[in-house]
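Note that one protein chain is taken out, while the other chains of the complex remain in position.
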Amino acid sequence: MDNKIAAVTMRNITKRFGPTLANDRVWLNIYRGEILALLGENGSGKTTLMNMLSGIYFPDEGEIAIDGRPVVIRSPKDAFDLGIGMIHQHFKLVDVLSAAENIVLGLPGKLDLKAAAKKIREICAAYGFEVDPDQKIYDMSVSQKQTVEIVKVLYRGADILILDEPTAVLTPQETDKLFAVLRNMRDDGKAIVIITHKMHEVEALSDRVAVLRQGQFIGDMPTGTTNAQEMTNMMVGHPVTLNIERPEPVNPKPRIEVKGLTVRDVEGTLKLDDVSFTANSGEILGIAGISGSGQKELLEAIAGLQPVEKGSIEYIADNGQREQLLGKDPLAIAEMGVALSFVPEDRLGMGLVGNMDLGNNMMLRSYRKGRGIFTNRKAPYKLAHQMVDFLEISTPSVETPVRRLSGGNVQKVLVGREIANAPSVLLTAYAVRGLDINSSYLIYDTINSQKMRGVAVLYVGEDLDVLLELCDRILVLCGGRVSGIVPGRGAKKRDVGMMMTKLGGNSHE
Amino acid sequence: MFDFISFIPRAVVQGIPLLLGSTGETLTEKSGNLNLGIPGIMYVGGICGVIGSFYYEAGKTAADMNPALTILIPLCCCLLGSFLMGLLYCFLTVTLRANQNVTGLAITTFGVGFGNFFGGSLIKLSGSSLPSIIMTNTSNVFRRTLPFAGSAGAFGKLFLNYGFLAYAAVVIALAASYVLNRTRTGLHLRAVGESPTTADAAGINVTRYKYVSTCVGAMIAGLGGLYYVMDYACGVWTNDAFGDRGWLAIALVIFTIWRPNVGVLASFLFGGLYILHMYIPSGMNLAVKELYKMAPYVVTIVVLVISSMRNKRENQPPASLGLPYFREER
Partner (left out) sequence: MNKKTKTPLFHVAKRAALPWYRAWAIRGAALLLALVLCGVITSLVTGEDPFAVYGAIWKGSFGTTRKFWVLLQNIAMLLCVSLAVTPAFRMRCWNLGAEGQALIGGLACAACMITLADKLPNWAVILCMVVSSVLAGALWAGIPAFFKAKYNTNETLFTLMMNYVATQLVAFFCVVWESPKGSGTIGIINPKTNIGWLPQFAVQKYLLNVLIVAVVCVLVYIYLNYSKHGYEIAVVGESERTARYVGIKVEKVILRTMLLSGAICGLAGLLLVGSTNHTLTTTIVDGRGFTAVMVSWLAKFNPIGMIFTSFLLVFLGRGAGEVATKFGLNRSFGDILTGIILFCIIGSEFFINYEIKLTRGAGKEG
């Protein structure tokens, strides 16, 4: 392939966001008739790099060439004209418009929705998609929306396709279908880039893999000549020996008992279906599952943030007294004396207030303390100072808005605050997502120290290796149902993986 | 008996400025710009037309005046004035990303002041003893009705008895509706107002759409001011006479749920509600008439509340209404 002219050549690309260096002198070639996997941890700059190719961002430095010709991509329109189409992780669709209207959005010429619908049906027939051109986007499921996105790009005749973590929201069947389509397109001579951090997808799909780490280009090679271990090492930067401590559970006693929990979202889709389990004190209960299998709803239901259709969530105090948590909001739960802490997935959108400084964010949990109508402002700032020292948070000061901190430091602030009020239950969702290895280990250690204190920890994770190393037991969710609960020690990754995609793994349908 | 034959034409002429204002504002809001400067822009449109015709009419008799110029000069002045106001709004909110509410209110302050200042100055220049300027000759051209208006009985009174701007207003509203719903430009515009990020990713020039729709919207709204002076008020400009019609036009946008074609009838309804008090046999009780004037606002509130309660996606304000767009926001 060396003698071939690259469809896309990116040279020396640098992009800064304020003080953060998102891409640092990156070089990358993309070829036609090939699927390139762009691999890297969260925050390694994969999406930023591709956004510059699709015209969303403009590089601070560097050059881009298409078929050997230097180009300047100032806007998505420039990108389309060059045949570049990107399917974003967060879909770029207008909810109130129909599929056909979304697909023809931005194209020149007279608006003829009938002709567009015809062409859409043709594309669908050619690749085996199912899209109703007249259906409104807000009536669609996630995978339908993704299909619309892909059809949109094909409709424009793009021959360089970029997909940003396309499988994160798909079921295994949908993923297989998508991969088949992508292979078809490759055989058609299109250049395809798939952004991912999932090793098995790289192995299953790609012809070549390129690795980014902390905004820098580390290397690329044909997929066939490498293996998961080597790629992981490149991604992380040093040989990874996933060796997370796992102390023995301390005096485990039932702490949270969930029975028959059933949750529907606003649209009426079943999100949790008859979920029952017990979480013990002094133990980490891992929760595994494909993204969107009900993890978010489960944690939010326990935290009092999610309306529940039926079921029960009981908190069992040390003296054996039971309290029903269902139907209570977070305030009511706290007033019952249940010290429940929650590290949500959306750190800046839910766990913290991005525009407030560290001290004010500490106050979120403590501002109600004390009598009178005034807040105590000294204590939270003192806490913030302690936390900066203890968790090694790198910040200019405790008066800095948390929005300005890096992802890892934001998470340290959030976790630090949540463990500061000595919880008896700790819920964490994707606690290490986007964090570098050092920060991740600091978080694991912190969670372990909570476990040693006798806290019941629920750990929702996406990395099976970590779940298997860290957790005492693992609850596997599949499509909102409990697929099984396995002990963390001795469980096989393959088995858990099977349970994530099929209820009960191999044992039954 | 309620006199519909005289009521309806009066409701219509009341409704036309509102229709123009609301059509302009709808176009603007569809791009995600909540232009609260519309009341000011309508003043500017009106006074610019007045200034144009004042200088053209000065010292001429009706016979001297070329009908085409009599119409074109105020029309162009009006369009230019309101275009510049729209441009100013866009520069501040789109290019400089200022808060839309604050900018809009500042434009209204400025626009109303502009109208009253130049109105007042012209009154002084004309040396009139009354606190108003009268441009009868220009107005007569603007008010020229369709043929047979007088001789076609009730039909003529109801349908033919208006100046050309009234028909233009209806045509503009229907055209705006067509453009919004049936053309690619309209599709792109709706996308910009709903989700500028999406529109941008689809290669639509968000800034250009916002600028063009807001400026065109301002020009259409400005025509509302011109119609008011030249046709409705018979060419008489009096300071503050235009009143709160600009806000009523914004109310109309909500009332029609962002649909200019619905606006045609709705504006006549609003116009009717606005003058209803003159037709209600309330005897000598003047106070009750004031309560009737509340009607357009109350029905608007009711529509706003009902549409938010039903929460139907198509009936909501454009999703990004009032928010500035910055591509590299992180």
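Labels A and B are assigned to the chains in the order they are written; within every chain, residues are numbered from 1.
Note that contacts are C-beta pairs under 8 Å (C-beta built on N, C-alpha and C of every residue); 3 or more make two chains touch, one makes a residue touch a chain.
The structure displayed is predicted, hence computed values, not measured ones.
Considering the full assembly, A:Asp346 is the residue among A:Asp112, A:Asp139, A:Asp176 or A:Asp346 that touches the omitted chain.
Residue A:Leu331 is the one among A:Ala180, A:Leu331 or A:Ala422 that touches the chain missing from this view. Contact between chain A and the absent chain runs through residues 18-19, 58, 60-61, 70-72, 74, 78, 81-82, 303-305, 329-334, 342, 344, 346, 349-356, 360, 363-365, 367-368, 373-375, 377, 404. Contact residues of chain B toward the unshown chain are 34, 36, 88, 91-92, 95-99, 101-103, 105-117, 119-121, 124, 239, 244, 247-248, 250-251, 254, 286-288, 290-291, 293-294, 297-298, 300-301, 304-305, 308-309, 311, 317, 322, 326, 328-330.
As a working rule, only the chains that are shown with their structure count from here on.
Chain A and chain B have Cα centroids separated by 48 Å. Listed in rising order, the residues of chain A touching chain B in the complex are 17, 54-57, 75-80, 86, 88, 92-97, 101, 104-111, 136, 138.
Of all residues in chain B, only 182-184, 186-188, 190-191, 194-195, 197-205, 313-314, 316, 319, 327-328, 330 touch chain A in the complex they form.
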